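Okay, handing you the structure first.
All protein chains but one are shown at their positions in the complex.
As written, the chains take the letters A, B and C, and residue 1 is the first residue of each chain.
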Amino acid sequence: MLNANKRKTIILLIPVVLVLAGYVLYPSIATLIESFKKNGLFSLANYQDFFGAKAAANFEALWNSVYISLLSVFFSALIGIPLAYVFNRYDFPGRQFFSNIAIMPIVLPSLVGVMAFMFLYGEAGLVPNAIKDLFNLSKVPFSIGGISGILVVHAYTMYPYFYMTTASALNNIDPSLEEAAYNLGSNKFKVFWKVTFPLLTPGLVAASLLVFMVSMASFSAPFLLAGGFRVLSLQIYFSKINGDLEMAATQSIILSAVSISFLLFMRWYQNRKDYRMASKGIGVHRSEVRNPILKWIMVTIGIIAVIILLLPHVTLLMLSLVPEGAWTWQTYPQAFSFENYSLLFDNTTIWEPVRNSLIMTCLACAGVFIFGIITSYALVKRSFIGKNLLDILVMIPWALPATVVGMNLILAFNKPTPFSFGHILVGTFWILPLAYFVRFIPLVVRSTNAVLEQMDDSLEEAAQNLGAKWFYTFRRVVIPIIMPGVLSGTLLAFVQAIGEFPTSVLLYTLSNRPISIEIMNQLRMFNMGQAAAYGMIQVGLIAIVMYIAYRFFGVKSENTL
Amino acid sequence: MSTVNLSEITKRFGDVTAVKGLDLLIKEGEFFTFLGPSGCGKTTTLRMIAGFYYPTEGKVKFNDKDMTRVAPEKRNTGMVFQNYALFPHMTVFENVAFGLKVRKISKTEIKKKVGDVLKKVRLDQYIGRQVSQLSGGQQQRVALARALVIEPDILLLDEPLSNLDAKLREEMRTEILRLQREYGITTIYVTHDQVEALTMSDRIAVFNIGKCHQVGTPTEIYNKPVNDFVAKFIGETNLLPVSFKEHKDTKSVFYTPDMDQSIFVHNTELNIASYTNEDKLYMSVRPEAVKIDTNKLDGNNVFTGSVSLVQFTGEAVHTYVKMNDQITIKTTNLNKGPSTYLNEGTEVNIQFPEDQIRVIPGEKG
Amino acid sequence: MSTVNLSEITKRFGDVTAVKGLDLLIKEGEFFTFLGPSGCGKTTTLRMIAGFYYPTEGKVKFNDKDMTRVAPEKRNTGMVFQNYALFPHMTVFENVAFGLKVRKISKTEIKKKVGDVLKKVRLDQYIGRQVSQLSGGQQQRVALARALVIEPDILLLDEPLSNLDAKLREEMRTEILRLQREYGITTIYVTHDQVEALTMSDRIAVFNIGKCHQVGTPTEIYNKPVNDFVAKFIGETNLLPVSFKEHKDTKSVFYTPDMDQSIFVHNTELNIASYTNEDKLYMSVRPEAVKIDTNKLDGNNVFTGSVSLVQFTGEAVHTYVKMNDQITIKTTNLNKGPSTYLNEGTEVNIQFPEDQIRVIPGEKG
Partner (left out) sequence: GCMAGGSGDEEASSSSGEKNDLEEKVVVYSPHGTDILSDFQKQFEDEYGIKMEFLDMGSQEILDRVRSEENNTQADVWWGAPQVNFNQAKDEGLLQEYKPSYADSLDDLYHDPDWMWSGTSITPQVILYNTKEISEEEAPSDWDDLLDPKWKDDIIIRYPLASGGMRTIFSGIIYDTYKDSEDPKEGYEWLKKLDSNTKEYSANPEIMYNQVAKGVGTLSVWNMPDTVQLAEEKGYPFGYKIPESGTPVLTEGIAIIKDAPHPKAAEAFYEFVNTPEAAKLLAEEYYRIPTRDDIENLPAWIEETDIKPMDMDWELVEEKSDEWMDYWDNHIKSTDKDKSDES
């Protein structure tokens, strides 16, 4: 006989499995099948090609992808964790402001963002040339490009994953654990390494997974910064451009396989230990810091970080303010005006993409918010057979390159299916919100997992014991406690969805063209300035949403400790 | 109001067996206490009753209804968790009101009830605080209030007063008892405080490593322990191995090798526990039963020794008397002021009164 | 080995004052206990000594060295947290070894030391377990072992034994005391168990709501409380308001309005605390000092009443005697077996021995 617990697990799993099967598994199978086709026939030829004829290039690409991804994880962690620690653990003037700025990098629209980087740090970029002119050097002292460029851009744009998950996990750590470590004589460094850091493991695992997979599938940065450098995501692109769809599918499958192996490895690593803060009672307090020197060191770190973090945005702003022709061969822009903006605003339909993006993003975010919480809860707090499989399914939309996800959706929904309630979704408004939803499920699930792993089970038990039904318990006890994690995931999803390009470009229609497409079109018409101005609109939009989120949810989530 | 019936309950965690073949019937409205050393499976048993663990084997029944696999929220038990399990994101009020809200009680009623119970646990002025800003004892009282306020059928209290001072603890005990009697709530109580167990309970079960040794009323357990584990575990006792020598009138005579002397014991059910021939035998005599005097004492079972330690515990004074190299006997007397304390080294006579010795078998298994 | 000197310590949380103008000097190698009701500021004080809170006002000194703003890790204190604060990602071994690793002790040495201390807290067979798989009491012992193993200068124990059974608790007490004496570790102990406080401590400080009322040895505190709060808080007592009437030879005579009778008290420093004219006066007599007899009693301070409740606590039996509608006197006798218990309703005589009454002023402020 099934006990009550098992029954609940099953009820919980039904919607999760249905959604994942319908919108993730079913479309992905198309890719898998495609990879086993050659000229319409079933064969292993593509894999033979991959590992045989084209092995040299493919392996080089695979290896490059893997090591760039690992380095990206490393560097993102190197920036994100300390920043999260400093901004969340110390109270100093401006802390709140700094910590809001800290996630600005994801706000940067991907393509123009990378361009901004080139304008900033490239060989002809502002920073190297300013230094050169300042010190009268004969050559620029440094410039980014190639692998270093990829890594800089990756670290910059991906560290927020670490920042966000670390920040929410940090707030869930019982401070008395760190105090105990201090009390036993460890210095700050030791306490961090031996206690805080390991307790952050769920959060770090989440972030590592996200970063590893995004950089595996990362496209703009390697494409723009290291043209000839072979990575798997570019190989897929080129295969596709050359019309070799089967090879592209095969390469996608290999890429996902690598990402999924990484996922399994991380899961294993995390499951070796227990991170539930089950100490008695509740951590009573926040550590106090009253060292004035320390305080000002923190403020300085904060200010420097903010400057570095915002430079690309400033560059973007500058680009948007430079009229045509005033910053082509010149090292520094020659004139500023609002020409680009007035050109943009002359167009009466300017706000349409903005509205579309907002609506679709909100829809998708509402979806991932709810679905993410349920899935994550099932994954962390319930035991059932096939958990690993479910976890893999959840991560697939993230492990596959965005274009492939888009292709999958097209193949799956350009005919009526039960999952689309008998409609053709391709070519309709709904396909894009659905794509965003599918793409960003992993963000919410991962960041929610991180905080759920830390939650003591007895809280839920207490609520049930008081007679609360499962759903009530979930709503009133579990959700408020994990809110910081859920929100940070949803916020990440929101920010990304607003600027999403690679799947949008495949799926948008007249009625739902999003901002990123508009930016891309401006770029294609060589209107760098107007593209940048559009980018600034996007940045502003996200900034507003983040402010609102902070106002209405941030305050509440502070209460969880 | 329910009976709780555990039959042949076993709970294993991997290869650890926390509870082993436990059989218990707790009556309706009874105040039942689990006593036992740390790690013997008390919490595990409570959790099976509350429904958080499913027994590996055996059945949990409330009033003959099989509850073994029923969800916790359908059991109407109120539990105070050993680690409190307060909701960190709620205030004191919200924590306590949680169970009432679930029961769809009106706002005003909730306010009233929460106010009342918080007054009872002396926390009324903390009603609006975040629970993380409370001291350990205050948190424990919130946990207690939260379980009491819903007036459950079965109250499961896992060391609910361990972090309270003696005064408050007594007040809380009275409060729990009052509630329990008033509503006839079947209560299962885990405590390490023996005074608490002995004063509050209708019946007590004494556990050791997953097994129940004795179930009985407080006086039964204290005065008529069934074996040496129970005697040792409940209260203080002086335990000496003995062997049976002979029957003499209304007395039995035992021989104690450690003191090389005969011990006379009244031959009643109170003084001699049932035992079989294979059992190792012990005599147990409570420190407070031992007579101690600097003057000569009349009668049987008199020994001499010297005071090795005098320990002050408030109402009582423990005097440890060293009989020989192996044996020190503990005696307890009421505190009648410093002038009455014996000095260390004093030669004293002690006597084990014949009617207050209990002969018991050694623990089995 | 350090003295700990708190001078004029005040700690406020927002508008809550947890500790108010506390002055204390704890001597080198002393075993010092904080006693006080829940929420009175004990943990807060310990945390200031350990360095987790900075006092809002006042100074913390170790051996005349100002430590008020020194980082916790530089203080070499060992603390058992009220909530244990075990590292959930480490096994029992790793938790206990943590402090040793920090001190760069060799691997083999660590193994040995951890093994030793775990044996002392009876957890050697759990050495490889994750802490979340331990029972409450087992966790508490890990916390204790972790603090003991580093042999710190100052040991801060916040209710370290509250979740252990009496037997184990006694063993742990002995262990702590042994360690403390052996290495001369200055120890500050918070407990709610009065027997623990009274038997272990060199000196005790009695707190109430952020203020320290009395500091003294256990017998001083118990036998010579300075005011009614201390008398009531430490041990049981019968407290009656009285007013001074006259001096008579070596005795003082007080009048108790509740019983409308004179009370004779030896006029010694032990029996009459210092007080001023404005103070309200109380007489305190401990239950174990009260003589109770069904027969007539000779001498002063004899009253009659009827038994209203007999409570069994193991070694002792409490008999509550109702004197009149307001007053019930509690008496304690050793448990000499069921036959000696009085029946409820029995008419009895009780006597407050003249030399065992203490007259004390009411608590100020």
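In this section, contacts are C-beta pairs under 8 Å (C-beta built on N, C-alpha and C of every residue); 3 or more make two chains touch, one makes a residue touch a chain.
Everything numeric here is computed off the predicted structure, so don't read it as measured data.
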Among the chains presented, those that the missing one touches: A
Hidden-chain contact residue, picked from the options A:242, A:271 or A:337: A:242
Which of A:15, A:82 or A:145 contacts the chain that the document leaves out: A:145
Positions on subunit A contacted by the hidden chain, ascending: 56-57, 115, 118-119, 122-124, 142-149, 152, 223-229, 237-238, 240-243, 324-326, 328-331, 407, 410-411, 414-415, 424, 426-427, 505-506, 508-510, 513, 517, 520-521, 523-526, 528
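In this section, only the chains that are shown with their structure count from here on.
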Computed distance of Cα centres, subunit C from subunit A, in Å: 55
Geometric centre distance via CA averages, subunit C-subunit B, whole Å: 21
Residues of subunit B whose C-beta touches two or more other chains: 82-83, 133-136, 140
Multi-chain contact sites of subunit A, meaning residues that touch two or more partners: 278-285
Contact footprint of subunit B on subunit C as seen in their complex: 13, 16, 35-39, 42-44, 82-83, 133-138, 140-141, 158-159, 162-169, 192-195, 198-199, 218-219, 222-223, 232-236, 270, 286-289, 311-316, 332-338, 353, 355-356
Subunit A partner contacts - residues on subunit B that touch it in the complex: 50-52, 54, 68-79, 81-89, 98-99, 102-103, 130-136, 139-140, 146-147, 150
Interface residues, subunit A side, partner subunit B - complex: 1-5, 8, 278-285, 456, 458-459, 461-470, 472-473, 476-477, 480-481, 559-561
